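This is the structure I have questions about; it appears just below.
Missing here is one protein chain; the remaining ones are kept as they sit in the complex.
Just so it is clear, A, B and C label the chains in written order, and each chain counts residues from 1 on its own.
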Amino acid sequence: MKAGIIGATGYAGAELVRLLSGHPNVDGLELSSVSYEGGRIEDVYPNFFKKVSAELKKADVVIETADVVFASLPHGIGEGFAKACIERGKPFIDLSADFRFGSDEAAFSAWYGKGYQYPDLREYSVYGLPELNRQAIKAKNKRVIVGNPGCYPTAATLGAMPALIKGLVGTSAIIVDAASGITGGGREFARSYHFPECADAMSPYKVGCHRHMPEIARNFAVIAGRAIPLVFTPHLAPMNRGILATIYIPLADAQPVSVPLHPPSKEIAAKTAEIHALYAEFYKNEPFIRVLSLGSVAATNRVRQSNFCDLSVHLDQTGSMLIVISAIDNMVKGAAGQAIQNMNIVCGFAEDAGLSTIPALF
Amino acid sequence: MKAGIIGATGYAGAELVRLLSGHPNVDGLELSSVSYEGGRIEDVYPNFFKKVSAELKKADVVIETADVVFASLPHGIGEGFAKACIERGKPFIDLSADFRFGSDEAAFSAWYGKGYQYPDLREYSVYGLPELNRQAIKAKNKRVIVGNPGCYPTAATLGAMPALIKGLVGTSAIIVDAASGITGGGREFARSYHFPECADAMSPYKVGCHRHMPEIARNFAVIAGRAIPLVFTPHLAPMNRGILATIYIPLADAQPVSVPLHPPSKEIAAKTAEIHALYAEFYKNEPFIRVLSLGSVAATNRVRQSNFCDLSVHLDQTGSMLIVISAIDNMVKGAAGQAIQNMNIVCGFAEDAGLSTIPALF
Amino acid sequence: MKAGIIGATGYAGAELVRLLSGHPNVDGLELSSVSYEGGRIEDVYPNFFKKVSAELKKADVVIETADVVFASLPHGIGEGFAKACIERGKPFIDLSADFRFGSDEAAFSAWYGKGYQYPDLREYSVYGLPELNRQAIKAKNKRVIVGNPGCYPTAATLGAMPALIKGLVGTSAIIVDAASGITGGGREFARSYHFPECADAMSPYKVGCHRHMPEIARNFAVIAGRAIPLVFTPHLAPMNRGILATIYIPLADAQPVSVPLHPPSKEIAAKTAEIHALYAEFYKNEPFIRVLSLGSVAATNRVRQSNFCDLSVHLDQTGSMLIVISAIDNMVKGAAGQAIQNMNIVCGFAEDAGLSTIPALF
Partner (left out) sequence: MKAGIIGATGYAGAELVRLLSGHPNVDGLELSSVSYEGGRIEDVYPNFFKKVSAELKKADVVIETADVVFASLPHGIGEGFAKACIERGKPFIDLSADFRFGSDEAAFSAWYGKGYQYPDLREYSVYGLPELNRQAIKAKNKRVIVGNPGCYPTAATLGAMPALIKGLVGTSAIIVDAASGITGGGREFARSYHFPECADAMSPYKVGCHRHMPEIARNFAVIAGRAIPLVFTPHLAPMNRGILATIYIPLADAQPVSVPLHPPSKEIAAKTAEIHALYAEFYKNEPFIRVLSLGSVAATNRVRQSNFCDLSVHLDQTGSMLIVISAIDNMVKGAAGQAIQNMNIVCGFAEDAGLSTIPALF
């Protein structure tokens, strides 16, 4: 099978190239790039030298020649490519936000500043979080547009899903406090990503108004069956890869408590174990979710280069707040890896085909 | 005046050495170290070569010869030194937790695993957060023990104080999500601080049960006049210096809201400006607090090497949650710098004497 | 085939575990560890959770049950294990320096402070740099001890070999100036590897007297057929992985030149192209050597996580000094990857089996 990548020279595009080159069911890549059209991927990414060699063509050529098409483009410009793929019966896996909001064009346009070009395409689209929508993704067969989730929404949704489904969540807001590696900002230069201004520093950004907020909120509502108040703050951390989301989930059964005198009690430990068991059970068949043992704490360097999402489960000292730590590699489970996982589901391959990298601690 | 430092070879001790060496009212240093007794500080810290030169003596010698004594020791072993200083009428500024809990020995022993050795010393002690306790610190005159605050509690308390005092805070928990540079772990080796295991990674630790939780909770209760539910999660970030605290403060006047369709509205902007004005007014005379302009976001690399605490004020999209970002240099305002600020207050020096470093962006 | 690793919990050992777990010809791992005997590898390295699971046994057990044995131990303690393997006809691939010096026990003991325990074992041993000794490694069949090269010697030798063999090298010293990522120091704590003391800093060490000097010198002499004066300086660079060696090779045909007025001339460019062609030709069949195009410069982030050695070829402005930049991943081509490459040769597998990782730019 031939895989095509539109926008192959951005970071997510290049990560797709890297991962698909080792995919057992893919025997050829077709790549496009507007900025480097006519050039070669191994000249743009010299790390590919002697391993990947491909010309950078026009998007149209990719769509004609590939059997499945990935698009890694800025938001709001890929709908025409999606349409062309649907017309040809080729799966289209989109890493932008264009197909993450389904028929809710109002939410999309409120946050992304433009409406849908071809609203009807949403009848073919599905939100590509396999742990939430695996059956729906599969059911679309190959005439499908997968809206691959954002990196923060992936980490946040996987971390909160069991609690939301099992009705553990109270009425106060869930707070998602998350830090991303600098690759999350992409390949384009900006002051925030200039080494001397982000190295050795922590910087929040878009506090209270990041575009991933409505995506996360939408996921929570879908899962819980009701609107869930949500606060989301992203931070830039001085590292290349990784997202670490610390998710504060107010528990429905929390008793009013005063500030605790003592460190965590046996009661708290028992309640933590109970929720941990619930999480472990919930995800027991998921190939890419690792619910860590009680007492372990998720961290980005334990999932590096892999498609895993690591989750650890904790309670605050009063037992009224569930704290879930969710760690992913933003370029893999947060982007290219999840897109391939979606391709695997759509195409009927083993879900972990091409995604078996063992995490590198460093 | 001669300043003495007991425990001068730990990171906070060495930072005291560095900052006090440039202090206009200090004309000599007396240093002690158990590990390096008989050695010289410039051999332990070669960066001091040709700038600071001092023998490492016994603590007793320091107490006899210095006019003011700093102690940068592990928790629970410095009370005897404090007693000796009080008997001699010399100010004792303690960077451990031993004097942060005042007469509340129960809280201290619950979290630090031991009781007070000389409980009566607390009649001389004061919690050394100048922005909270300046008059009390001054009033003690020189027969004083200053319990210098922890690094996280400094960032958290300064960030929440105006909201707490002005009655903005609702009944849900305040959540403090904070990241620290690796120097916060001190000079002793540990797996968490071994470069290959913490570089290029974000790692939470002591989730829900860090010792700074009760210190922060105590401050909040003192300031608000009532117990405030609190959740605190610290993280290790791959940087040398800095603490970035993202503080989620539920507002008392929050209306029930559904998940927002739209990005922040004019109403939210107006409410943010109001709270920002309140913060700016509250701290307008503080030499080391910078309330950033509306729209700016606090970050650790804007306070690097300085005694500043930068605060930025934000609301979530629904206007129900105040998000304050608080950034300090953990070694300066979070440790040695604040200790010197306390010395300045106790001794009647200009409060910013020796603390006028302009932050270095890099 | 079952592979055994003695000393599986050090960094090189763990990298062997990670890489061998994906090796198509290896269907089981047997691991030993003195420090963690009885424990499990996935508890020591939580990044392995759900991917690798193995008990940590005694070395003896590993030797009995494995078909090929790797040893990743401190220098000077593994000869007994080598002997046991030779007696059983099992290949022994040693990552320590014990078998790098062959019959030259004097050199080994001068630099490593101890003599050989079983000198006769050297009749079975071979220096495991495949690009130099592939036939010799193959010829030993399975009754073989491979002395896997040091990380710096790998980068240095591969960079200088074509010039040495082709007689380009003059009489002055070759200078190897190299920087290593911090993982090169291993998993044990030390001040040099404590994050706050090595982050954001460059530090030379063992200037003029590092143990890899005699290993490099030995290689150069073997290749050139004469002693080559050598100066070697290693540095610690604030990164996790990678060795960057900048190799200064005085050319035999250099004319006396004065300091140049002008930037590189056409003559220099032509001479550079000539030497570049020689390097490209020399390595054209090597699976893991990439001679970069003229004008490109080797860098550690283009070989990250891979078994490649990238080489770029340059001349100084006067045309009298060849400057070769050699970049490897210290944990892969500089340790575990090369060991597996040696196993592949010894066992008759495809030389790149299990080593096909595409380098990750970040």
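In this section, a residue touches a chain if its C-beta (ideal position, glycine included) is under 8 Å from a C-beta of that chain, and two chains touch if they have at least 3 such contacts.
Small disclaimer: the values here were computed from a predicted structure and weren't measured.
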Shown chains that the omitted chain touches within the full complex: A, B, C
Pick out which of C:106, C:139 or C:190 touches the chain that's been left out of the picture. C:106
The listed residue (C:3, C:20 or C:213) that touches the chain absent from the view is C:213
Sort through B:235, B:276, B:302 or B:333 and give me the one touching the missing partner chain. B:302
Across B:65, B:103 or B:356, the one contacting the chain not displayed is B:356
It is residues of chain C that touch the chain not shown, namely 106-107, 110-111, 172-173, 175, 177, 179, 181, 196-205, 207-209, 213-214, 217-218, 221, 227-231, 233, 235, 237-242, 244, 246, 248, 250, 257-264, 297-301, 304, 312, 314-318, 320-321, 323, 325, 327, 361-362
For chain A, which residues lie in contact with the unshown chain of the complex? 11, 181-183, 187, 189-191, 193-196, 198-200, 238-240
Which chain B residues touch the hidden chain? 14, 18, 21-22, 45-52, 183, 199-200, 240-241, 290, 292, 296, 301-305, 308, 310, 331, 356, 358-362
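Assume only the chains that are shown with their structure count from here on.
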Reported most central chain by Cα centroids is A
Looking at where chain B touches chain C, is over half of the residue numbers used by both copies, so same, or under half, so different? same
Between chain C and chain B, distance of the C-alpha-averaged centres to the nearest whole Å: 46
Multi-partner residues of chain C (each touching 2 or more other chains): 183, 199-200, 240
